[in-house]
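Pasting a structure below so you can have a look.
One protein chain is absent from this view; the other protein chains keep their places.
So that you can tell them apart, the chains are marked A, B and C in the order they are listed, and the count of residues begins at 1 in each.
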Amino acid sequence: MHRRVSANPIRRFNYQGDPLAEPAPADLMEILDRYRGQRDALITVLEEIQARYSFLPAKHLQYASRELGFPLAQVYGISTFYNVFKLTAPGRYQVRVCKGTACHVNRSSAMLDHLSEKLGIHEDETTADGLFTLQTVACMGACSLAPVMVINDQTYGRMTPDLSWEILSELVATERPRV
Amino acid sequence: MSTVIRIGTSTCGQAAGAESVVSAVNAYVDRRQVPVTVQRTGCLGACHNEPLVEVTDNDVAVLYGPVSPERVSLVLDRHFGGGGGRWVDPSWILSRRPDHDDFPFLARQTKVTTRLCGVIDPMSLDDYLANGGYMALRDALRMPPEKVIAAVKDSRLRGRGGAGFSTGTKWEITRRQPASPKFLICNADEGDPGAFMNRTMIEGDPHRVLEGMLIAAWAIGASKGYLYVRAEYPLAVKALRNAIRQAAEYGVTGKNILGSGLDFEFVIKEGAGAFVCGEETALMHSIEGQRGTPSMRPPYPSVAGLWGYPTNINNVESFASIPSILLHGPAWFAALGTEQSGGTKAFALTGAVRASGLVEVPLGTPLRTLVEEIGGGCKSDRPVKAVQLGGPSGGCVPAELLDTRIDYEDLRRTGAIMGSGGMVVVDDTTCMVDFARYFLTFTQDESCGKCVPCRVGTRKMLGILTKICHGQGTHQDLERLTRLCETVRTGSLCGLGTTAPNPVLTTMRYFEREYVAHVDAGLCPAGICSMRPGTSTRAA
Amino acid sequence: MTNSIREIRQADCILITGSNTAESHPVISYEVIRAVKSGANLILIDPRRVPLARHATHYLQAQPGTDIYVFLAMAHLILREGLADTEFLAQRVEGFEDFRACVAEHTPEAAALISGVPAEQIETAARLYAGGERAFGTSAFGEGRGHSTILYAMGITQRSIGTQLVQMLANLAMLTGQVGKPSTGVNPLRGQSNVQGACDVGGLPEYLPGYQRVEDDVKRRQVAQAWGLDDLPSRAGLTVVEMMHAAAEGKLKAMYVMGENPLMSDPDLQHVEKALRNLDFLVVQDIFFNETAQLAHVILPAAASLEKDGTMTNTERRVQLLRPVVRAPGEARPDWSILAEVGTRIDRRRALEREVEFWEFASTADVMDEIATVTPIYRGVRHHRLRQAGLTWPVPDARHPGTPTLHVGTFSRGKGQMLPVTAQMPAEQPDAEYPLILSTGRTLYHYHSGTMTRRSEGLAWREPRSYAEINEADAARLGARDGGPIVIVSRRGQVRTQARVGKRVPAGTVFLSFHWREAPANLLTHDFGLDPKAKIPEYKICAVRVEVPKRGRG
Partner (left out) sequence: MISLTLDGRAIQVQPGTNVLQAALSNGIHIPHLCHHPDLRPSGGCRLCMVEIGGRPNPAAACGLLAEEGMAVTTQSERLTEMRREIIDLFVSDHPLRCVTCDKNGVCALQRYAYDYGISETSFDFELSRTLYQDDNPMFVRDHQYCILCGRCTRVCDEIVGANAIEISGRGFVSHVATPFDWAMSDSTCVFCGNCVQVCPVAALMPRGRIGMGREWELEHVRTICGYCGVGCGIDYAAKDGKILYAQGFPEAVVNGEFLCVKGRFGWDFVGNPERLTRPLVRRDLAHRLGLIDDPFSLPEESVFTSRIGVENFVPVDWETAVDIVAGQLLGTVEAHGPDAVAGLTSARCTNEDNYLFQKLMRVGIGTNNIDHCARL
């Protein structure tokens, strides 16, 4: 039998005030104001919010829904549909291993396994110190340099498991003292 | 004429370290005070030799690669003297332009849509104009739209997204719709793993795509064009933004373009990472700010697309072909190809092949030419086992069918498809069952979940393939798999589902013995599958 | 309604005013949403940003009480731009010239100053309505002028100038020929399950069944004869509000109240309580022990609508059949049988001999047979004809299929009557002491005085207590906290409730629903300034002030 989860028990409905009574942060409003009234802008808005905050905070999605008039359910449905959107804060470094065909044929999964083991996290998880989030990406389009790893916006080609860990180790070395 | 040093700095170049090469070249130039122009270009296509540096001196261009920062001094010393007698390794010298005779990777290609990729600075409108940019648009705007459409039809250009529908006919249908406004979409959501044609074209020559769209806008009567680009392609987005800004300054977007009465604006939409958005109805939902799930057709986008208005969707390569058709004439373009299909097709040639990268060949070219002559065979010196075309929607063509011509109909006959241009060569160290399983992992992951055959069917197909890869498969599983392939193929709502079985069907058709070996003998002939129950193989 | 509910879904342009459709008539709002999703324009004119505003293509937030200026300005623009349906006006309407004269000075710019709605918005709304223009998609009615419909409710009628407003909406429809065709018309949305039928069968002081005036000697005597009498009382009776005044003054001595709760739903409740207490005899016939029943001398237990049969007539004039689902509890009985019993007993006490059928009916079907004989618009209505889809009146004879759309080809009175309209501000204006405007209305989860809905588990769970909507600017000025307590005070009483602060109501306005006996909105409302014709109190506008109770008080 599968475990069945009762996520929200019936509780007395009691109006406690508008959860969004506080005005939205100014930098969020700056993004929202630029797209006010544009019915084709929702995904772009979410991309900008993510670019600014590195993920999509729930409250910000609510502000976006209220300010721009898109139903929150639609905003949430989109945030969970597309791969790029993250609803939880990622680590300082988002390590993405390409799993495109060329990378696959060139054993990118070995690199993924190696990093996963070394970092002690699975795919889509973040290390406890908040430094690294390990992810995969469908294809970066740099197939001739397969296998490819991307850290934030920097692409690394012709990787091997050891080489990829070497690069991460350097980041660890520069970051750890600050942690 | 002064000396020009060109360095490929598109995504592939950067991944290979092109930025440090640029720094090294600049440092060299500063140090030596030599009179040169250092230019960043897109990708010449020879990605396997990245970083690429080309030095043009007295009309002779010498292409070097791979050029690591350490090699910069050596290479440049060859041109500017000095270096104390150190010699450049001859293998770094790839070719000499204009004919590239000594470099089959480039010499055997026919570059139309990628002609300026790696040659011009993609951020420079002047470079594009100096190479005949926006001439085709000027010509087109002087023609009645019907004549433009006729030219495109005569060119026998067919949709380069892979479906192969006549581009001119599609334009004509959209033009004929009474409703307005009309929209134009350029599909640059290159989602196939192992494909980078669109990325290379946009990063290397963004104005060509815009010009193609502007001509289409004139022909169709569209007023707004969306460029739907993958968010994973930040450099392409940057190049496009820059190009759109330049186009506005130059006066080829906005109101009354070049006095023709055409009003047109570009909007860039960054795809948020969903393979299914390559399907046109899903793509439109995505632009509308919806979940990118496909809808049933009809109505086709040409009739009722974005927000219900007529919408013409073409991919990057189709649009990029347009300026050449207008400039050189439809007959020239048609003559490049076969009886049914005109022009050239670009492929992302990758995998086990020796020389990989972006290649463009006339339609009708045999596969063998790409694999053996351009690609130079397998880098492992092992025999080619198969060529996988069209990514997760496509199929495998076995080595014995390498003489198949690259053409929509010929490829379909093998069970594969033209696709958008992904071409992965594998040698005999690849397990075809695992390979099929890899693609199923992808499609299963990317299924939007709207229709059952795809949502659950691909999941079950993957489950059966995994069993087989674990040595737990039976002959019943193979039969079940075959039946399920048929259900998913005929029953799915959109192209993602209907083509998802292709990798399985083609590998079962050409490499049945490998499947049987997994099932009967419990062994993987290529030695890839671990065949241990309960352990995941590497695509998991 | 001049047209049927289902026609709304095909309308090209919908004008909604004075109706919180999504909360008071949710199922009609579904029709509106269907239309909007397939491309219709939705123009919403309302001071309060009601939920349907989210779907409106054009939302005009007029200050309370100023909508009449907006409508006049729309007519002004329609005439100025030649958007009127001249053919319709020539053939089917009279009084156009007088009307034209009355809108001459009402420019959109002038209306903008009074209503706060920008002139361009008024102009756009006028053009869209007149032309029946869609936002996208193709009209179901082919080329030419699209079809526009007007929906309104108590926001229009519960006003001191309610009759004027309704006439004005009718004027707009006639001016543009948006009446007498599918998906057009002027459509009042009626609030209660059988408010239409109660009016149809004579539950009004000036009308006998079928809107036959009591003063009309010919028609009155016809009804009297049908009942086997020579004549009936010929003077129009008292309206609800007048009854309360008469009772307070001692002129009215006894009242029979069936299925109503005036001590919650009537304006100025302190006055109503005084009036009811002043009666010598009060009978309340109901399903629950409501507020009015507390003052009753006799309470008669009635069956609820789920426990009885009979017919009800909905807002689109459709007479439909009711069937019992469960048994009435205890000795509770259907109202009609109680009434027949009381009638019989009165006759017996008076020692009157009447025909047996006079009060004795075997079933509600028998009652309907009698209704049909005295009510021309119900003449063809019989229970057995209602089983499928009911019948929409007028049903002049036993084979008539009903009349879903009124005024096709000709108006019931021949030509449509356009009348000049005079703009006028509400009866009670805010002043220094009572600076805010209070508007009352419904919430989605409750119904009227709450006797039924507050006893429903789900509904009471979702909306357990009274609240008032107040604009954030006013709240900030008063120090009212979102979710915190406020006291609303009018010249007539005060009510304590919870504040919901936001932008739903414009600054200067407070909205309070009237379902809560702990916070009865009608303690605040007034019963003067009734609409002179309809005698409807101005629930939608009265002057109040809001106070924030000091901390520590409950």
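Definition applied: a contact is a pair of C-beta atoms (placed from the backbone, for glycine too) under 8 Å apart; a residue touches a chain by one contact, two chains touch by 3 or more.
What you see is a predicted model; the values in this text were computed from it and never measured.
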- List the shown chains that the missing chain touches in the full complex. A, B, C
- Quick one: say which of C:197, C:426 or C:506 touches the chain that got left out. C:197
- Message: For the chain not shown, which residue from C:95, C:137 or C:301 touches it across the whole complex?
- Response: C:301
- Note on the structure: Sole touch to the unshown chain from C:116, C:137 or C:343: residue C:343
- Answer key for B:41, B:174 or B:444 versus the chain not shown reads B:444
- Can you list, in ascending order, the subunit B residues touching the missing chain? 274, 291, 295-298, 444-453, 455-457, 459-460, 463, 480, 483-484, 487, 490-493
- Residues on subunit A facing the left-out chain by the touch rule are 2-11, 13, 58, 61-62, 71-77, 80-81
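Basically, only the chains that are shown with their structure count from here on.
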- Measure off the straight-line distance from the CA centroid of subunit A to the CA centroid of subunit B, and report it in whole Å. 26
- Query: When the centre of a chain is set as the mean of its C-alpha atoms, what distance in Å lies between subunit A and subunit C?
  - Reply: 53
- Between subunit B and subunit C, what is the gap in Å from one C-alpha centre to the other? 64
- Query: Using the touch rule from the top of the page, what residues of subunit A touch 2 or more other chains?
  - Reply: none
- In the complex of these two chains, what residues of subunit B are touching subunit C? 307-309
- Item | Touch list for subunit B against partner subunit A, complex | 11-12, 14-16, 47-48, 50, 190-196, 199-200, 230-234, 267, 269-275, 286-292, 307, 348, 350-352, 356-357, 388, 391, 422, 424, 426, 430, 438-439, 442, 446, 448, 538-540
- Item | Touching residues (chain side subunit A, partner subunit B) in the complex | 39-44, 46-47, 70, 74, 77-78, 81-85, 99-105, 107, 109-110, 113, 137-146, 148, 153, 155-158
